[in-house]
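All protein chains of the complex are present and in place, except for one that has been dropped.
Should a chain be cited, it is by its letter among A, B, C and D, assigned in written order, with residues numbered from 1 in that chain.
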Amino acid sequence: MADITNSGTGGPRKSSLTESSAKIAKRKRADLILQGFGIGAILTAFTVLFILVASLVSTGYTAFVQTHVTLQVFVDPAEVAEERLPRGGFQEVLTASLLSNLPDADPESDARAVRNILSNGAQFYLRDRIVANPSLIGQTISITVPVSDPFDQLNKGNVDRATPEAQRRVNDREIGWFDALDTAGMIATPLNWGLITNADSRFPELAGLRGALVGTFWALLTCFLISFPIGIGAAIYLEEFAPKNKLSDFIEVNINNLAAVPSVVFGLLALAVFLNWFGLPRSAPFVGGLTLALMTMPTIIIATRAALKAVPPSIREAALGVGASKQQVVFGHVLPLAMPGILTGTIIGLAQALGETAPLLLIGMNAFITSAASSPFDASTALPTQIFIWADSPERGFVSRTSAAILVLLGFLVLMNGMAIYLRNKFERRW
Amino acid sequence: MTLLAFMILAALAVSGFLLNRSAALAIQAGGTRTHSLAYFHGLYALLSVLVPVFVVICVYLVLKTPVINGMVIGGLPDGVLDDMSAGQVDLVLATIQSITRGQTFGTPPDWQLAAAERLTSLYAGADLLMVVVVAALSAVILFFVRRQVAAEFRARQAAERIVHGLMVACSLVAILTTVGIVFALVYEAYRFFEMVPVMDFLFGTRWEPQIPIRADQVAAVGAFGWLPVILGTVVIGTVAMLIATPIGLLTAIYLNEFAPKSVRAVVKPVLEILSGVPTVVYGFFAILVVAPALRGTGADLGIAVSSNTALAAGGVMGIMLIPFISSFADDALTAVPRSLRDGSLALGATRGETMLKVLFPAAIPGIVGGILLAVSRAIGETMIVVMAAGLIARMTINPLDSVTTVTVQIVTLLIGDTAFDNPKTLAAFALGLMLFILTLGINILALRIVRKYREIYD
Amino acid sequence: QGREEIRVVGSSTVFPYSQAAAEQFSNNTGATSPIVESTGTGGGMQIFCGGVGVAHADLTGASRAMTQSEFDLCASNGVTEITEALIGFDGLSLAISRASEFSWDLSLEQVYLALAAQVPVDGVWADNPYQRWSDIDASLPDIEIIVLGPPPTSGTRDAFVELAMHVGCEELEFVQAGGFDGDWVEENCSRMRTDGPFIEAGENDNLIVQRLQSDPNALGIFGYSFVFENLDTIQGVALNGVAPSFDTIASFDYGVARPLFFYIKNAHVGVIPNLMEFIEEFISEESIGPGGYQSERGMVPLPDADRAAAQAATLALTPMARPE
Amino acid sequence: MNDMRLTERGVETKQIKMKARGVEVFYGDTHAIKSVDVDIEDHTVTAFIGPSGCGKSTFLRCLNRMNDTIDICRVTGDIHLDGEDIYDPRIDPVQLRAKVGMVFQKPNPFPKSIYDNVAYGPKIHGLARTKAELDEIVEKSLRRAAIWNEVKDRLDAPGTGLSGGQQQRLCIARAVATGPEVLLMDEPCSALDPIATAQVEELIDELRQSYSVVIVTHSMQQAARVSQKTAFFHLGTLVEFGETSKIFTNPEDPRTESYITGRIG
Partner (left out) sequence: MNDMRLTERGVETKQIKMKARGVEVFYGDTHAIKSVDVDIEDHTVTAFIGPSGCGKSTFLRCLNRMNDTIDICRVTGDIHLDGEDIYDPRIDPVQLRAKVGMVFQKPNPFPKSIYDNVAYGPKIHGLARTKAELDEIVEKSLRRAAIWNEVKDRLDAPGTGLSGGQQQRLCIARAVATGPEVLLMDEPCSALDPIATAQVEELIDELRQSYSVVIVTHSMQQAARVSQKTAFFHLGTLVEFGETSKIFTNPEDPRTESYITGRIG
């Protein structure tokens, strides 16, 4: 070690660079420990994320398939008559077909129990087929319909056959019937497209997310169309044009604070202003979108201002120097350069809005609606509120559907975040 | 019809643009230099038409239904509305509207049929009128704007004034949102404080808001001291910050200084997923996975852990905040000029020493600002605590106990019951106001700190 | 604006039944499905009684009868003609995980002692000191008292207080010996304890079920339908020797069964499209009759005679009288 | 001062292009410029020299009102361009800046193509009616900035991809393209290497044929090489202003003298 305190006397003592002292070793160890802590921190976070996703997947994966039964149905003209369509004894026709496959079931006393193998929606599948083509009456047709939730759970192994009979939704005889159908090759477990294409239903085997997805789409569209232009307009004004004084400081603090205001307070505001004052319809995605826009706006404003700030002043000076007006500078040079940052902020803001629950509860977007909204003014749910509803439904099938819906929501979030990251990486500029 | 109106507006605005631009170009072709570019003459025309007429259409859309309804109701024969309440009149109107849609119940009286016809014709007439007004108004504006085209006309300034106005309007929306929130909170909180003394609220140590919802309901007597509630918030927030801060900072330090590029490229976005997970999902996670695990561990160790332990809610909230803090700290560290890092390394410091003794201290103001913002997030976070924290307020700082938070109370007091006239509901607004003031204070502090640190390096 | 769809608000307990009726109705008729919101009984009443007109709900579900003050609130907002429709029973039940090592059979008195804010202690009315079941009665398991129950905003809570707490309170020797009357009981036995053992768990019953599954020593209070769906993992707790089941609830043998209602805003019938048709569907035999689809969801049907009477009264839209 | 190669110059007096009287500048409470009077002649290179922080840049930025963009900056006094008060409220600073162009210390091309960089000014000022006219202006400007030969084959390449010296000349071309009457340059060579500096200095000498040029520099050698007039600033005041040859050989003010003799390359 060179030591200047004795450099005056005998000149610095020369030490080899490879010579390693205890002190050096200690310093190196400290370095490694710090790195170890860093890696530990990251692993902790990753582990939690992994547990979170794993626990969702482990309960939710079964909802991505659905047990179906394929039946040969004789459309008995005695039960289904063309004149009476769309009404008719579809249920009976289906039951008859099932019974024909279950010799040990008594057609009289077991009819109800056998019928319960099929989803309540099965009759409507058949009805819709026949309404579309009444010439099928009197023929034998092959139709694939979902089975009801208890049997779906049975097929997915969620029912422990060893539990005492009284503690199961399905008794031993019913299990026997189902197994008979299964051995006959009539049971299949295909991918559950219904999860995406069906609207909500009280029957788990029929319930899907279409209504929620459509509602979320309308709400996010409204949210985007309102918060994006207004947010950018406000940000540009505040960052580039507004005089810098106490007032603008105050406004900045307030906007930052808006981003931290609990979302439920926005719900409160929406309830008071949009529903009670303006008389906008309850449960409408449009109102949901407006509410979310209020929440997203501060995020967009903050991101936009940051992006504008990041554009180096030299660009502004250059443009001003050749005689461009302030607005020409901003709209011609600064804004295009800031756009990637703005878009990233917007996507992240929308992703937040996508997962927001509390304010939507207050404006009634947690309703049970069996059809998808056709306009933003129709009542609808959104993904998070749909999760909320499903989470509180008694049927066993909804437990896995809740997890599945959360996974779908997470999928969208990852998609949106991925988009933001892509934009950021693609357009990230260094000056 | 509305679509038609918008299309007419768009068409006229665009033609105004073209018209004025070509007029300006004509002047230039004549050899005169115009003050503003032809483009700005066009833009001025476009905006002059677009902005006011757009506002007119919007106002029309808002007013159409109430005005027409009023006209139909006003035009009903004398006597049919006698003694009717506003709601009943509303129902009559609904009946008439049903008739216009072809839905009738039995045989409606003639006056209803007549009113339905009138309603239909009024709607058609109003839409027609609106289209005509839009077209006419646009044309008139176009005419006047066209006459303004002249060599010395400052079209750029004029157009920029309009754009400026639009931007100010946008800012006003953001400000009005704040004003709206503050007004709603203050107004309702004021009503609350008329029923419950401010001092009782601020310094009371009992929070039992379950006073009767209805006159004949029996429940707990009300007590509105917010201290146990804010204490619960503090406990959960502290737990959250104790988890998020070290993990977040260490993550940032590692990613900023030590991690290979490829690791960083993967870790950062994956971490950001943590902050994107909907909080309701975290709520499920806290109550169904974390709380039982903690309880189980506690039982093994012989420690009593409440099943709504603050540790579960706070811990999960801390996880959510990790990316928030790590990205803020990462930014702050990155903002420390490279020259400082080089300076330290050149003195023979290791990377760890450089990080801990130079970069980190230099970034502290930015990091503290970020942590403060995370704190305001933590105290405003709702869904996690709604699901995972308790409902009963207790004066305790034991994180193994169940505590409640301000946001939990707001939600439980409000969801389900919307009678805005008893202190139970109004208390939510008082709590909301306190929360608003609290986060505002934290934000002001954070802004100050972040500002100060910017000044050093800019 | 007009409104084409029926709007139903109200009790979270009635919500699944309204859902079922709404879906069945729309499947059968092809009409727009009614929109059903779960707001809690009290919240539903507030919305329902907000006034007449398309901006206000047409029906509200209730897990208890409408109260006088709610009726008055309705009246003051011009909602004067209301039809009460009794649709069935809900078995409120106490349940615990099947993993529990103990066999549970409680008396309402024990339930009261475990959950009330104030109980007699050595002959004095005092704050509840019990922390373990065995403190109450040595025959009970020696484990901590943990009961997850509904929050005060819900009708479920009201019903539980009335059916379990008040009755349990009246059974106390202290009360009987003291000769206290009903008013005293209502005054003093309505508060749930807030010191930990009783946990207000929010309105989400499934969440309670899942928490019971992960904590074998915790009891939950919620609708019987949730017990029924999860019989493999949780079991009903017997009260006074009676275990909850459809039969014991319908016969009122299980202590805490309560009637379910919905209320109709008569002024809206004939204005809101299909409202009457929906009401007919809701109270049809296929729906609330024995073996009807509501019983699949866990509702306990009314006895035949009562049901017929209730159906007739509902169809006639007979306005209800001001509750006592 | 024996090592200065002073540019030869004629003695004819030139027309005064800009005239500043009693200019004071404040940044908030900081008094950055104290009562400065200067005349900028046409077809002349005027150099502003002085120690760091003395207010050279600040004063330069008064001349085309770039200081307007700094919120806390307040300018008083009179500055006239061709007899018109440029701080008159009726004056549009945007048009002023078209007449008084500016080149900055750090080359700052727009992140656009080379062509668009130069064409930007003419476009926003409507100097060209047709594409051909615009092409002509761009070529002419790039030629004047002595960079045409280097970039003529890649006009579509981004301006930010050029070397430092090229970027600075591009910025000069950009300023020239709007047809200014005065060109302000704030340490235009400080980011450049000697060879690029030489090119830019040559250019400045050429530009003075058409414009009045004002240049801020740290380097007295540079001032001596390129300017005809020199203003020496110190602590916000104008200490001495006159013929460059006179200032460098025979300064009147002791402060000037001490600055110049304490000169360090």
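Basically, a contact is a pair of C-beta atoms (placed from the backbone, for glycine too) under 8 Å apart; a residue touches a chain by one contact, two chains touch by 3 or more.
The model shown is predicted, which means the values in this text are computed figures rather than measured ones.
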Which displayed chains the hidden chain touches across the whole complex: A, B, D
Candidates B:G165, B:P197, B:G296 or B:P361 - the one touching the absent chain: B:P361
Among D:L63, D:V100 or D:L192, the residue in touch with the chain that has been omitted: D:L192
Candidates B:L345, B:L400 or B:L445 - the one touching the absent chain: B:L345
Chain A, residues in touch with the chain not shown (by the definition above): 1-5, 7, 12, 14, 16-18, 20, 23-24, 27-28
Chain D, residues in touch with the chain not shown (by the definition above): 2-3, 51-53, 163-164, 192-198, 201, 218-219, 221-222, 259, 262-265
Chain not shown, touching residues in chain B: 261, 337, 339-350, 353, 357-358, 361-362, 456
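Note that only the chains that are shown with their structure count from here on.
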For chain C paired with chain D, centre-to-centre distance based on mean C-alpha positions, whole Å: 84
Of all residues in chain A, the ones touching two or more other chains: 325, 391
Contacts with 2+ other chains: residues of chain C: 1, 55, 203-204, 207, 210
Touch relationships between chains, expressed as pairs: A-B, A-C, A-D, B-C, B-D
